[in-house]
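Worksheet: the structure to be examined is printed underneath.
A single protein chain has been omitted; all remaining protein chains appear in their positions.
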Amino acid sequence: MSDPAPNTEPDKAASSGIPVGGETSPLVIMELIQRLKIRDVMTRNLVTLTREDTMRRAQELMRIGHFNGVPIAENGRLYGIVSIDDIIRALIGGYIDDTCAKHMSTHLIVLEDDMPISFALRYFENYKYGRFPVLSRDRALVGIVSQRDINRVLLYELTAEINRLERQITRPPEDGIGDDLYMLREYPVVRHDFENAGKAANEIKRLLRERNVDTRVTRRIAVAAYELEINICIHSHGGTLAMIVSKGVAEIVAKDTGPGIEDVEWACQDGTSTANDWIRSLGFGAGMGLANSKRVSDHFEIKSALDKGTTIRCKFDLRGPAPQQEPSP
Amino acid sequence: MTQDALAAACSGQILVPALADAEIAAGYASDMLSDVMANAPDAAALITIQNHVNTIAVCTLANIRVVVVCHGRPIPEDMRKAAAAEGVGIISTDLSQFEASCAIGKALEGGACA
Partner (left out) sequence: MTINDVAKVLNGKVLFKEEGRDRHVGAVVASDLMSDVLLVDADDMLLLTSLASDQALRTAQIVGAMGVVVHNDKPLPATMQDVARRLGISLVTAPYAKYESCVRIHAAIERDKRGETL
């Protein structure tokens, strides 16, 4: 009876049906299912039995508690699961009074408590079980997670998110052209999420073009937004990218939650980078980000504290001429 | 062509000479070192802006005789040293990768112009 071990993420191609986590998913949902971990949603008060308990005892628990499976655990260590199917077979086979140890399933699919719930969603789609035991890093049984657990928390978080978005909408309408143009958008940026890196900047550019903002200025804003978004993605623990347009000025604000920049002046130079080889192989990390954003902005401000995070603000005059700085050779 | 001819073709400067008898028979433009290792033809000149020491390691693995570093990108000291030690030449040019590729292609005359 081997110790059940966590599986690696199931093949993406195998999943189907759930319209969450693909190219079409809103960034907000992507961010949620990455940010929320299984420990945030799982049920911790577990009913378990020991190996020496009987199958009959398991059946009683399932009947009283209205669930379909009982984990078999001792001292926090998971040994197996007895399911309703196992009970039915035991009743038919006449061994309902045998120990759980004799008949429990030991080939288990488990999840880890610090996995994002996006993993759980895929597991539910691929494995067709109703629930999965959850183990901590040191393989202790810490909870159990069902689809209901996920639904409950998602619903709660999405409601909060929608409330936040609605508050944005009830601000002055995003309307007007030229000096009267008002827009406010904020996008989450997830650490090392290279699939979606740049999406927010693409959105920002699209919005500015739709509003007929001058092409030259739009390009500068888009470049700054993109560079800053990639920076958050590569170098930080995650953060947000926002655009505020008001009274003829566009501002791009990039905020992250850490780790902070030790030498801000060094980081703002051309060619300096803390990116590793893997990141470079993806096409990023040539160390231009901050220098480039600074160069294309009319006004550039950066604040950073180690372990607290970094906030960068780039301002663009939507009316005036291009900035005086010449691009460096 | 020789490295001197190569430098002339792309309006470049030889910063580190390649091995004396180095003959360049083809060009390969790439900034992705994995791509260079997988696809670069034999006896090629690598056209790139990757100005760091890893480029030299890849050149020795892929049998690249000379690296043409574009856009006037500065060559760091460790890259120079590695190149000299491995007998890989470094030519610096102000041209872009596109311009350098075209110029070298023309000079080689083996490049497929139609």
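Letters are used for the chains, namely A and B, taken in the order the chains are written, and counting of residues starts over at 1 for each.
Everything that follows uses one rule, which is that a contact is a pair of C-beta atoms (placed from the backbone, for glycine too) under 8 Å apart; a residue touches a chain by one contact, two chains touch by 3 or more.
These figures come from a predicted structure and were not determined experimentally.
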*Residue, one of A:Gln34, A:Asn292 or A:Thr310, that touches the chain absent here*: A:Asn292
*Residue of B:Ala29, B:Val58, B:Ile75 or B:Ile90 in touch with the missing chain, whole complex considered*: B:Ala29
*Looking at the whole complex, which of A:Ile87, A:Leu111 or A:Ala201 touches the chain that is not displayed?*
A:Ala201
*Which of these, A:Glu31, A:Asp86, A:Glu157 or A:Glu227, touches the one chain of the complex that we don't see?*
A:Glu227
*In the full complex, which bits of subunit B touch the chain not displayed? Write them out.*
26-32, 35, 39, 47, 49-50, 71, 96-98, 101-102, 105-106, 111-114
*Which subunit A residues would touch the chain omitted from the figure, given the whole complex?*
23, 194-195, 197-199, 201-202, 205, 215, 219, 222-223, 226-227, 230, 282-289, 292, 327
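In this text, only the chains that are shown with their structure count from here on.
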*Indicate the whole-number Å distance between the mean C-alpha point of subunit A and the mean C-alpha point of subunit B.*
42
